[in-house]
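With one protein chain removed, the remaining protein chains of the complex are shown where they sit.
Here the chain labels run A and B in written order, and each chain numbers its own residues starting at 1.
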Amino acid sequence: MASLAANHGHDVADDGHHHDHHELGFWQKYIFSTDHKVIGIQYGLTGLSFLFFGFMLMLVMRWQLAHPGEAVPVIGEMAARLHAFFALPQNAIPKEGFDGWFWLRALIGAFDTKGALAADGYNTYGAMHGTIMVFFGIVPVAFAAFGNYVVPLQIGAPDMCFPKINMASFWTFFISCVIMLFSFVIPGGAAKSGWTAYPPLSVIADMPAGGSLWWNGQTLWLIGMVFNITASLLGSVNFIATIIQLRAPGLTWMRLPFFTWAQFITAFLLLLAFPPLEAAGFMQLMDRVAGTSFFMPTGLMLVQNVEQTWTGGGHPLLWQHLFWFLAHPEVYVLILPALGMVAEIIANNTRKPLYGYKAMVIAIFVLAFLSFIVWAHHMFMTGMGTKVAAFFQVTTIMISVPSVILLTCLLLSLWGGAIRFTVPMLFAAAFLPMFGIGGLTGIPLAFNTTDLYLHDTYYIIAHFHYIVAPGTIFAIFAGVYYWFPKTTGRHMGHFLGHVHFWLSLIFINGVFFPMFLQGMAGVHRRWYDGGVTYDQLIGPVLHWNKFMSYSAFLLALAQLPFIFNFFWSMKKGRKTDDNPWEATTLEWDTPTPPPHGNFIKPIAVYRGPYEYSVPGAAKDFTPQSEPPVDQSQKPPGETAPLHPAIAPAH
Amino acid sequence: MADSHAPASLEHHAVGHDHSHDAEHVAKHVRGYIVIGIVLLVLTGVTVGLSYVDFGSHTRNVIIGMIVATFKAGLVAAIFMHLKGERATIWRVLFFTLIFVAGLFLLTLLHEVDPIPGTTYSKH
Partner (left out) sequence: MDIPYNVSARPDTGLYNAKLGIWLFLASEVMLFGGLFSAYIFLRMSSEPGYWPMGLLNVPVGTFNTFVLIASSVTVVLAWASLKMRRFTQYKVYMAITILCGLLFLGIKLFVEWPEKFHHFGVVVKKDAIAKYEPVLGNTILAELDKAPRYEISGYLLDAPKGSPYEHMAKEGAEHFRHKLHEKAGNGAAADAHHAEPIITTDDPADFVIQLDVANAESDTKEGVERASHAHFIPRPASLKTAVIKAEDVQSASPFVPRHSSYFSCYFLITGLHGLHVLAGVIVFIYFWLPIPGGANLYKTNPEHLANRVEVAGLFWHFVDLVWIFVFPIFYLL
């Protein structure tokens, strides 16, 4: 395309204009496409599937927590029958090599002979739930899918800066998906050391005598993560370059829609925080396959009185530092795109400008900066020393300031607005209190002393799930409902949307709120039987397990209207025009759905992103691309002529 | 895309101008590149030489060696990578990157200040 096709006989200065008006074949158009919209949809569908898959893993685990040791309905019963057939070990995923049925043996090995989730299976599902939800579900949907689809449209660009790298990013991500899924069916099953993969456990996990050095869960996890990280890097370079280089004339920085700002900052977080984890991933890979000891301490004894043969000298804390150096900014990678979407939707549905747009932009800058120096608050329990803890405790408290600014601005944006309660707005509005609960319950965790008690209890689980589940995932739903008309030209069903929203809101709180109670009572997050063994300790809160599990099952049912609505509306939904929400930002200036190259008319920006209900205006919204009444005025903010592809009409 | 031929003349002019300017500009620098290359080679020799000199303590040796290496790296970045006179956009990106790298280096080492009893060795 642009870069390679330059050997036509044209002028030096024309950066290769193109004559690809010929029709692209099916493969180039839908599979190996360089169009940012197709790539966005590819990311979106893959990511949504993974979100669903990760949720299913958790449902199986929730059954085990509610009914420890009882056969899981349907799949567990099926597994129990096959167990007898294959004569598998009682409570572990078999590690024998590859033959015709290795994949089936690994799958049913996650269950025991009675059909209940086995201990190994529980660990596997837990580790993979975390990994999949964070790296294969939310980041691909919230950042890669919405970012790819919406950002170039919102800045008036014909595509991403590097369309081929964009495609490479998706396919690298796809390889990592295949590796992760494949790890479920290899002998020994997928990774079991938690999504954090802490050594020493992760270095020795799945390393049996006779087992394969490479074909085991944890090693594939590491390889998959290296691919995933590479995909993120390719994507984030592209996002930043696109936003800096391809803004339409007149679209100055303080006229960027907040969603684009959020994606911009998120891309920086991914760009700079992920590489140290990639480095750590290489190290752990070497620890596993080359016998090094980056993370294995000297004199470690796994079996009593038997010293391991590692050379030693490694440090488990090193992994934790490098891991959380990524994983804390990762939290903001999960939440910033969500905040961006919510901001767009709130401004649009309250029909008034965002309250404190500038303050919000500054706040996400500060948030991103601080997020790089708070990571060790995940490590208070390691006993790394009071001085270190004090430093990270202070920075962690500091980071709550920009978070509160963001939430407050969004809340104040509602004030005095003529709110339209569309389905996206319902999700966006619900995001605010849910994010609030998640955020405020984090404050006790920021303090060393209280964290020592709450760490690794269900309180933590509730805290971060409130941020990402009713937080980010609600924002993702809001985004899907909001931009669906632009993507398909049809609305999603209103009634089913309401059903989906209200049921989800009720049941998701049913899942997560009791976790606060359990956590404060001391229920540990990694108990395989949900705490039955520790009945005397936590008896009074044990009964919540059933309540939460059944809420989770009902939450799963509540997603059916969404799935149905999603596919049904593509074909049968109510048709829309180009700007159904009467929004101001540039993505609504394209035809619906946008063609390859996006804009059919030259685009220029004359005003800020949220000019709703401007006093004296004819309509209650003024699109960014609408020229001022005084036609002689040029798009401001430009000092030199811009490239013809995005230059305004002359 | 829409017609990209008509307004291209503006662009053309700008680029043509840029190019002639660039060529002169580059020609002036060629000798500089060679000189910097020689300086780097000499400094490599200096680094090796310095490593045979004991400045009193191991820490001091390391610091002196690192100062020379940083100076060399600075030359490569400033001259060969044209960071000297580079656009503000790039400087801003690198500025934050360096802050975060420094954070990664210093903060992970904080535990040396306040070690967990029994896990680290007495200082040499």
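Criterion: a contact is a pair of C-beta atoms (placed from the backbone, for glycine too) under 8 Å apart; a residue touches a chain by one contact, two chains touch by 3 or more.
None of the values given here were measured: they were computed from a predicted structure.
Novice: Among A:Met286, A:Val499 or A:Met570, which one touches the chain that has been omitted from the display?
Specialist: Candidates A:Met286, A:Val499 or A:Met570; residue touching the omitted chain: A:Met286.
Novice: Who touches the missing chain here, A:Gly130, A:Pro275 or A:Pro485?
Specialist: A:Pro275
Novice: Identify the residue among A:Gly25, A:Gly69 or A:Gly313 that touches the chain left out of the display.
Specialist: For the chain that is not drawn, the touching residue is A:Gly313.
Novice: Which parts of chain A are in contact with the chain that was left out?
Specialist: Listed in rising order, the touching residues are 1-4, 6-10, 12-13, 15-18, 20, 157-159, 161-163, 165, 233, 236-238, 240-241, 244-246, 271-280, 282-283, 286, 290-294, 298, 309-315, 318, 321-322, 325, 596-597, 638-646.
Novice: Of the residues in chain B, which ones touch the absent chain?
Specialist: Here the touching residues of chain B are 1, 4, 11, 14-15, 18-19, 22-23, 26-27, 29-30, 33-34, 36-37, 40-41, 44-45, 47-48, 51-52, 54, 61-62, 65-66, 68-69, 72-73, 76-77, 80-81, 87, 89-90, 93-94, 97-98, 100-101, 104-105, 108-109, 112, 120-121, 124.
Following the convention adopted for this analysis, only the chains that are shown with their structure count from here on.
Novice: From the mean C-alpha coordinate of chain A to that of chain B, what's the distance rounded to whole Å?
Specialist: Roughly 34 Å separates the two chain centres.
Novice: Of all residues in chain A, which touch chain B in the complex?
Specialist: Going by the criterion above, the answer is residues 11-14, 17-18, 158, 244, 268, 272-273, 276, 297, 317-318, 321-322, 325, 369, 372-373, 375-376, 382-388, 391, 597, 600-602, 640-641, 643-645, 647, 650.
Novice: Across the complex, what residues on chain B touch chain A?
Specialist: Result: residues 1-8, 10-12, 14-16, 19, 89, 96-97, 100, 103-104, 107-108, 110-111, 113-116, 119 of chain B touch chain A.
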